[in-house]
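Omission of a single protein chain aside, the complex is shown with its protein chains in their original locations.
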Amino acid sequence: MLSLLRRYPSFTHGVHLPDAKDDTCQEAIRQFPFAPVLVVPLSQHAGKPSVPTVREGEEVSRGQCIAAADGFVSVPQHAPVTGTVRRIGLAPSIAGAMTPAIYLEPYPGSSQEVAEGEPCNIDQSTPDDIVAAIQAAGIVGLGGAAFPTHVKLRPPDGKVMEVLMINGVECEPYLTTDHRVMLEQTDDVHTGIRYLLKATGATRAIIGIEANKLDAVDALRAAIPADLPVSVEPVAVKYPQGAEKMLITALLDREVPSSGLPLDVGVVVVNVATTAEIGRLLPHGRGIQERVVTISGPAVGRKGNYRIPIGTPLRFALEQVDLSPDVSRVFLGGPMMGQALSSLDIPITKGTSGFVAFTSAETRASPSEQPCIRCAYCVDACPIHLNPSQLGLLAMNAEYDRMADEFNLMDCFECGSCAYVCPSHIPLVQRFRVAKAIVRKRRAA
Amino acid sequence: MTETTQPARPPVWPMYRSLVGIGVLCAVLIVLVFDGTRPIIARNRAEALERAVFTVLPDATRRVTFALVDERRFEPVTNGSGSLLHAGFDADDRLVGVAVEAGGMGYADTISLLYGYSPAAETIVGMQVLTSKETPGLGDKIQTDEDFLANFAALDVKLDETGTTLRHRIETVKQGTKSEPWQIDGITGATISSEAIGDILAASSAYWVPLIRRRLEDLETGGIDAAP
Amino acid sequence: MPEPGKTLDIDTSPHLKSGASVDIIMRNVVVALLPISVFAIYLFGLAALVTLIAATLSCVLTEHLLCRANDKPSTVGDWSVVVTGVIYGLTLPPGLPVWMVIVGGVTGVGLGKFLFGGLGYNAFNPALIGRAFLQAAFPVAMTSWYAPLAADRFVTLPSSTLTLPFATPVYDVLTGPTPLAALKFDGDVTATGDLLLGLTSGSTGETGAVLILAGGLYLIARNMMNWRIPAAILLTVFVLSWIFHRIDPGSYPDPVFMLFAGGLMLGAVFMATDMVASPMTGLGCALYGLLIGALVVVIRLWGGMPEGVMYAILLANAFSPHIDNLIRPRVYGTQRRESP
Amino acid sequence: MPLPDLPPTTPTDEFVKGLWRENPVFVQVLGMCPVLAVSNSAVNALAMGLATTFVMLMSNLLVSSLRNFIPKQVRIASYILIIATFVTIVDYVIAAISLELYNALGAFISLIVVNCLILGRAEAFASKHGIGMAALDALGMGIGFTVALLCLGGVREILGSGSLFGVALFPEAFQPWVVMILPGGGFFTLAGWLLLINYLKERREAASVMLQETPE
Partner (left out) sequence: MNGESLWSIFVNAALVNNFVLAYFLGICPFLGVSAKLETAVRMGGAVMFVMLVSSVCAYGINLVLLAIGAPFLKLISFIVVIASTVQLVEMFIKKTSPTLFRALGIFLPLITTNCAILGLALFQTNKGYDFGQAIVYALGAGAGFALALILMAGVREKLELASMPNAVQGTAVALLVAGILSLAFMGFAGLGA
């Protein structure tokens, strides 16, 4: 209780959300069974899709590289299961369009032993070796953005990475994957930090964790190796604390410049689950073939945190956890920034941090939009101090250029806080998304 | 009204010709009208003034206008500007009072008024508002409220022993509380406007009354000499 | 597990809503206004009751009928017009002829709100536009006040209330000046105790300062009112009048009198805080409050009228777009605001 | 502010256009200062309207008859000179007719000089047309202006003073709406007329669209 009274560092503005994490935060990570067919998309990350290195009908073993990276901003894919390549063809994706994927059928009799690769020995590797190893492991940001991690570890000339920041905030409601990883894989986290420090040349690491996960803070603190320059800092429970910029402000009191990167203030931010994955895989030279996913929400019967093979069809995963027939919405990621799915026929990918399913009871017809009453709730919520009310009015009048030129539209990172608090039920962030797309198009033209 | 630039300089003579021509034409028109209307306007003004003077000096039948010359003596004038006084005479050519114009800031805009001073009674004997933009229905009661106007039938402006200052400065009091002859009974609801009248009268009388008393003979004799 | 053919609802994030809504905010404002209305009825009896009902009904009906006449759905359901109506009623003198109450209500909502595009676009507080119109149109009726706690207030209506439409009201009961008018025109100072308890003449709802503050605190506690506005107004009035009172206690009233006399409390808490017409940022609200407070002091001390809260708020409403323009929070990651 | 030249039309048309289609106040929104300032009573409105009409008529006549004589480089200066002359004349004439009216209209008679309507007519019409047409144009515009002023002055006097042309219209008990004589009332009344006219226009346009769309 005392912890509630302590003031933890934070950023200004933001919103307090009902965190809805109690259902799953006590649930230890459980291994998931293999689906009859696994679908591994070739594009699970930002950047160029990977190129298959297997042929249809070929047998693969779990952990084997089945698609190679295509250039620097790209990562390879590894087989999530020992089995046969059924087909290399199109598969539905989250975005809606069909994308190329490798269909694998598990080999029932296999022990499913994960293939060992060439270990990356930290003491004998150069930073470039580590970066290459991270790429070879197929590691992308597991927080949801799925940006290839090795790319941001290479600073452009003249930039210095001073601080490695490990993001264990997990401010989205319902999601507890990072929480569980921090509790159960403390050593992996620290090993990962060791790799990352060496790769980036940063002198210290900070792990930022929201104060509603103090058990994770304690666990990680207790496990800090003596020689590792790392500290674990609790931050205030506030949305969107998990955004890179907000976390940097909270812990270092630095502001990432508008349209700049954390690098501009000497920081590189890596998600804690990604870090743990680096620590878990690199010593064995393995690649990502599964990940921890929270499946929660009122429509889910067996809520929990599951280690699920990449490529497991979502429909199969939800069958395993007793999804209610009354389900009306399924969100990929959390309910604040996650995407509502129109179809369950998509595979789980590296960027999938969780699924939240609502029944029709929680999603009654949303109230109709009313005129803005300038209550300024959104102004007090916006973490980057925009004026969403004014932006919303301008958006309604299609004044997109003014939004960008006078009111810093392009700084919006779509956290949704404004739309969450709006008493007039104006879909503010939704309109900003459209406006940003239009402005980007106009500027490109 | 943008002009396209001319390749050659336009001829100057037609411009002079037309401007001067129009100027002459206009001058002729204006002077004709000015000359034609001047006597009528002067008569209108005189009549309006006369009506006002006779309102604030109920006993007067004839008016002579004086100007203060060199800050110390009054001389009759027929036409003039600056500080003017209008002496009112009765049928026997006796000076019955002096009408003084005064003005000052009211509630909305400047108020100008005319008041009559009787040297014999040493009181103000009448007041009329000439122009005011006071709120209709509220502040304009200073022109219409009979109880208020009754204040000015006899308002004490006696001088003290020195002869240079008023014994009691005129003041406006709350409606129904007038107790002294130099007080004005205000109007409830038009407090500012009625106080403004009091302030204008107080300032003007403090200046003019000692002057008039000192140079009374100028007015008495001047009036007879100037009588048509 | 759902049937394979079942379609899922989709929309874009965020998928959570805070539960705040315009009508909840407005209903809470009405709740905060109720004790003040009840106290007004206790003080002025049937006159206050009739004024409040006529004011609220005229505002609500005007909005409803205008929406209907323009083939739009009625916006009465958002409760904002009820707030306008009740506040408007609270600013009127009890005993104002009902027909005048209706004229002001129609003007305030029709001219001050509907013509500007309805809720959210009214650049000025509609209740105050209605009142300002009446003040300019019927200055005598708007400055005729009944004394509070008349013995027969619950049995008879003052003769003025039911004046025939378009006729001049006749006042048969003794009227009492408001504390500010008494001070300005007669130099009488009202006892502080009466002021605090609200036992003075004045507009229907302006006298119960304690209840007004309580209502404001309720709304502030529920995050439905920007506390900076009333705080800045009251503080400015207090400090400025304290300075002048110190300089010349004879000419300038003491700060406590300035705070509790007249419509300052009602204006600061319920009218200046109209979200639509006030600035959006914290600093902007403080500046806006400062402006209102300073204008109130200037008009009260040196102006022609005893009270200036209404004018001060209307003027500040006109300033609020400029305040929002000038005071923009520094956007995260920018050095300073680029001038627009 | 000059209007675009219109194709040649009939004399009737030149006269009538100022009354409604191109009404200087309600349609062109010109000459607002006197419209608002002296429309607090019908008498003032009428006097101002007639004075403006007179100045416009005379200056249109003079400008039209001198149109081939004035080089275009100095035309604006000449027009202003001519207008100012007639305004000065009107000023003295009104003072001669009634001092009371003169005081009521105040400086606004002199301010007819800067009424952009008059300069606009001289520039846009009289300088390009014959004397007869120019006179008709001035009369039409002037009467349109006067009628508009009367519309405002009438409403403001009826509500604000309970009378029209000084004649009381209502029983003694009538409560005047003081605001209508005040500046605010001037703005509101003009806004009200414009609203009404816009609304009627909109209705008519909607109706004509309906007619076009409805098959015979």
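Letters are used for the chains, namely A, B, C and D, taken in the order the chains are written, and counting of residues starts over at 1 for each.
Keep in mind that, in the parts below, a contact is a pair of C-beta atoms (placed from the backbone, for glycine too) under 8 Å apart; a residue touches a chain by one contact, two chains touch by 3 or more.
Computed from a prediction, not measured in an experiment: that's the story for all the values here.
One chain is not displayed; in the complete assembly it touches the shown chains A, B, C, D.
From the options B:108, B:149 or B:173, the residue with contact to the chain not on display is B:108.
Of the listed residues C:124, C:166, C:288 or C:332, the one in contact with the hidden chain in the full complex is C:124.
Within the complete assembly, residues 1, 26, 30-31, 34, 82-83, 104-110, 192, 196, 203 of chain B touch the chain that is not shown. Seen across the whole complex, the unshown chain contacts chain A at 371, 393-394, 396-397, 399. Panel shows chain D; residues 29-30, 32-33, 36-37, 77, 80-81, 84-85, 87-88, 91-92, 107, 110-111, 113-116, 119, 179, 182-188, 190-191, 194-195, 198-199, 202 of it touch the chain omitted from the view.
In the analysis below, only the chains that are shown with their structure count from here on.
Of the two chain pairs considered here, A-C and B-D, the higher C-beta contact count falls to A-C.
For this pair, chain B with chain D, the centres built from the Cα atoms lie 35 Å apart. Remark: chain B and chain C have CA centroids separated by 45 Å (rounded to whole angstrom). Chain A and chain B have Cα centroids separated by 87 Å. Across the assembly, chain B contributes 135, 137-138 as residues in contact with two or more other chains.
Across the complex, chain B meets chain C through its residues 107, 135, 137-138, 174, 188-189, 191-192. Interface residues of chain C, counted against chain A in their complex, comprise 1-4, 6-18, 20-22, 24-25, 78, 80, 117-121, 226, 275-276, 278, 280-281, 324, 328-334, 340. Chain D makes touch with chain C in their complex at residues 170, 173-175, 177-180, 182, 184-185, 188, 195.
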